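Below is one structure. I have some questions about it.
Only a single protein chain was left out; the remaining protein chains are all shown in position.
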Amino acid sequence: MRNPQLNEHGELHHLLTIEGLPREVLTHILDTASSFVSISDREVKKVPLMRGKSVFNLFFENSTRTRTTFEIAAKRLSADVINLNISASSASKGESLLDTIDNLTAMHADMFVVRHAQSGAPFLIAKHLHDTGQKHVRVVNAGDGRHAHPTQGLLDMYTIRHYKKDFSKLSVAIVGDVLHSRVARSDIHALVTLGVPDVRVIGPHTLLASNLDQMGVRVFTDITQGLKDVDVIIMLRLQNERMNGALLPSAQEYFKSYGLTPERLGLAKKDAIVMHPGPMNRGVEIDSAVADGSQAVILPQVTYGIAVRMAVMSILASN
Amino acid sequence: MRNPQLNEHGELHHLLTIEGLPREVLTHILDTASSFVSISDREVKKVPLMRGKSVFNLFFENSTRTRTTFEIAAKRLSADVINLNISASSASKGESLLDTIDNLTAMHADMFVVRHAQSGAPFLIAKHLHDTGQKHVRVVNAGDGRHAHPTQGLLDMYTIRHYKKDFSKLSVAIVGDVLHSRVARSDIHALVTLGVPDVRVIGPHTLLASNLDQMGVRVFTDITQGLKDVDVIIMLRLQNERMNGALLPSAQEYFKSYGLTPERLGLAKKDAIVMHPGPMNRGVEIDSAVADGSQAVILPQVTYGIAVRMAVMSILASN
Partner (left out) sequence: MRNPQLNEHGELHHLLTIEGLPREVLTHILDTASSFVSISDREVKKVPLMRGKSVFNLFFENSTRTRTTFEIAAKRLSADVINLNISASSASKGESLLDTIDNLTAMHADMFVVRHAQSGAPFLIAKHLHDTGQKHVRVVNAGDGRHAHPTQGLLDMYTIRHYKKDFSKLSVAIVGDVLHSRVARSDIHALVTLGVPDVRVIGPHTLLASNLDQMGVRVFTDITQGLKDVDVIIMLRLQNERMNGALLPSAQEYFKSYGLTPERLGLAKKDAIVMHPGPMNRGVEIDSAVADGSQAVILPQVTYGIAVRMAVMSILASN
């Protein structure tokens, strides 16, 4: 069966997950993003690539930060953007997800950017559009449950490539709540596809998924071992709801065992970079001295995130 | 007294209700909408007819779906759109409706799209603008209480004309909660004005208005009689709040007596079309087999709704 994200020419049709995408597709997105990085520095930060296209931000789960990055990216491509906070609207009138999609498609939507608490929702939408012959509409997954957050994964890859150039010799460590993290899953698929030989995940037993070995990564529960000589450290956000629950004793305990301090950062290579998808819990997963230190590239990640989302949207719109 | 919606040349100045509008005005809107249907299929879906105009979506009652259709229509006309959810703002500071209108008019608004739970609110606004000499500002009623929903009525007429061409030989049935439905009221006025000879309403006694006879329609409480040989079936949405109340025993009972099933649809003409203003309650007023069947034109209604709203807005802006 063909990858549902690719059209018959092997080009990207939807962006649902990084899993299963060929290396050339990822590289093409990163290369396209390069050209958009410079646009953001210009006096007039707009290009007309999506003029007259209607992009719908469908956020079934609230995320102002992610919604804003897509809104900015779409507006810089000159698209018309419609923000829909769905939990507050039709959902409360009992309309089904697919009836909502059918209605918006009938309004001549060109692209849906979908955030949903349930894993697989963007897939379901893409499949429905395919089954009902609405093939001109594109879907971008902006985070679905614990499953995937492909644009975050891509902006992380852009950042790594920017600072480290060559994926083929890197050691990359992902630290924290890997079990619940769609960012971790997207990063792991991207790193492996792009040829990173040493991908490590670090966290307590209770926050590690059981299938990590099959994903081509090495698992560490001891952070001092896991960080040794790595080139890149990707810190994950610890969700507040985990902190006082059964999985973790407390935020303080977590910081003691897995927080990224300057000392622990010293275990990595001298020129290692520190990444975080934001928003950070300072003093929980990361020490402020590291977050604001010279090795952190957390704000450049945000900047590249706009360019990567412009790249994804313009590629989908032109394929 | 002159119709407050028309200017001294008999042209549309506001769109408040279909009641009392001459047939030529309705036909002009439908003809104008035709030209906008094709725009939505273009690569660049924008025309500059309202460039630099400020359209305010004043939604005193929440309706993401209707607000979105007006927002898309205005953006495709190149207007600047400002969405105001009024219940959450000045209303809570105790400012009166007309003070709010005066303030927004002072910001050089060109058009208000008004949704309000109280019947007559858009009329009140239009009258106030007239009395205070703010004649350049236009008002579009996007649904007021139980009174009117004229753009829904117009898009229904567009849909019927598209599929049935000639109004003068049609039988049209409106089924459901006619008593509380502004859609039903707008449809009835439009159908009668456009010359439909046989307009029927079907529903339980408790959900039928007492003045229906005077509106030129035939009333049926038995759906099997009412649907016989009709060309068009317009299903109404059953509001959740009616279902467990004094007016209706239950949703299941309602479906048993008035839900549109494939069998009941078989009573109508073979080429009858099925319409619904959305969002649908599947299994309450309509069976999914009908909603997704070949005779349903519910999604084309949505598409034509954008074109009709573009037509209304551009006609008002140019008169």
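Letters A and B name the chains as they come in the text, with residue numbers starting at 1 for each one.
Convention: a contact is a pair of C-beta atoms (placed from the backbone, for glycine too) under 8 Å apart; a residue touches a chain by one contact, two chains touch by 3 or more.
In this text, all values refer to a predicted model and were calculated from it rather than measured experimentally.
Q: Touching the hidden chain in the complete assembly: which of A:Thr64, A:Gln214 or A:Ser294 does that?
A: Touches the omitted chain: A:Thr64.
Q: Using the document's definition of touch, tell me which of A:Thr27, A:Ser40 or A:Thr221 contacts the absent chain.
A: The one listed residue touching the chain not shown is A:Ser40.
Q: Counting contacts across the full complex, list the positions on subunit B that touch the omitted chain.
A: 51-54, 80, 82, 84-86, 88-90, 93-96, 99-100, 102-108
Q: Counting contacts across the full complex, list the positions on subunit A that touch the omitted chain.
A: Residues 40-46, 62-65, 68-69, 71-72, 75-76, 240, 278-282, 299-300, 302-303, 305-306 of subunit A touch the chain that is not shown.
Keep in mind that, in the parts below, only the chains that are shown with their structure count from here on.
Q: Can you give the whole-Å distance between the Cα centres of subunit A and subunit B?
A: 41
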